[in-house]
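Here the complex is missing one protein chain, while the rest keep their positions.
Entry: chain A
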Amino acid sequence: MTKTPLTRLGRLVSVAALCAGLGLPALAGEISSIAILTPEAGTDYGWNQQGIDGAKAAAAAAGIEAIVAENLGYGDVRPTLRELAEDKPGLIIAHASGYNTAAPEIGAETGVKVAIVDSPDALKANAVADYTASGHEGAYLAGVLAAKMSRSGTVGIVTSGEPPSWNSQSAAFAEGVKATKPDAVIRYAVIGPAAYSDAAGGKRVTESLIAAGADIIFGQGNGSSFGMLQAVETTPAADGGKVLFIDVIGDKSPIDKGFLLSSVLWNLEPVYAAMIADVKNDSFGSHNYGIALKDGSVALLKTPQIPEDVWTQVMAVKDEIVSGKITVTPHFDAESVHALVTGN
């Protein structure tokens, strides 16, 4: 049978129509949207808010749409991932350590690239990248600040779990305290396994640390951090004075009642912007992503509780970190944290 040009054209049109109908992935480099999933609402002055705000800002800068699925909880998010993947976003950001098994699985199933946290070994070309963002340099500064501000010489660390991000910050905070005041006592307690929303547990454990002499609390949690904040607001220190709170990731100043000393601020916009650029360049999955003091993606919050002279001293340490004079090595494992706080 002889093939005519018209027949060939007809077949070409049919194949194109079929491809369009099946919704095959866009060509590499073309990206019209990204999606982000978060376990809690993007109004927590912390992890979830920073994630959503960062994704929206990065998407806006790239001229693409950001699809947000928030408040999904800590359970199985596979149905939500599949639903989001149907829209064929250029990237799905699974913004919770609890999602780092399901997201690569659904990514492989649907052909959508995924970004996950707390799983650096999952890196896979054109498929999976990790952004275990660690604010360890900022946490080191927070430790310096805590050591300078503590009246009792005892500071506390409360965390809602021991994911790598929390561990690296706990370890760096302890190093900052010890570098500034070697005889300082550090009390460390974890609320529970993945106790991110356990506000009552956060308050209970923080009260115990205050009773153990801590007058500065370095708290790491999502919803549980509000319980920690409540504890410092309602429990006096051993000397009867105020207990001050150092938060992480977000800025709780708008809801502060005068107990917020500082926060290790994260800005995830540069991270997500780099991911979008890599997706466009077809190099996504070739490396993981992080945050650092030098580019402003990590910073220490200044509040009215910090005297000017102390702030100046802390900023001098910051300059030394940025210049490389002081190196803060991240420790992502819980054993390193335990060794640092116990002095072993």
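What we mean here is this: a contact is a pair of C-beta atoms (placed from the backbone, for glycine too) under 8 Å apart; a residue touches a chain by one contact, two chains touch by 3 or more; residues count from 1.
The rule we apply is simple: contacts and distances are computed from a predicted model.
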Practice task
Among "ABC transporter permease", "GntR family transcriptional regulator", "Methyltransferase" or "MoxR-like ATPase", find the name that the UniProt record gives to the complex chain excluded from display.
Solution key: "ABC transporter permease"
Handout entry: Among A:Ala238, A:Ala277, A:Val310 or A:Ile326, residue touching the chain not depicted
Key = A:Ala238
Practice task
Could you tell me which of A:Val185, A:Ala273, A:Val310 or A:Ile326 touches the chain that is not displayed?
Solution key: A:Val185
Completion exercise
Considering the complete complex, of A:Ser208, A:Ser253, A:Gln305 or A:Ser336, the missing chain is touched by A:Ser208
Practice task
Write the list of chain A residues that the hidden chain touches.
Solution key: 40-41, 43-45, 71, 73-74, 152-154, 162, 185, 187-190, 192-193, 195, 197-205, 207-213, 223-224, 226-227, 229-230, 233-234, 238, 254-255, 257, 334-335, 338-339, 341-342, 344
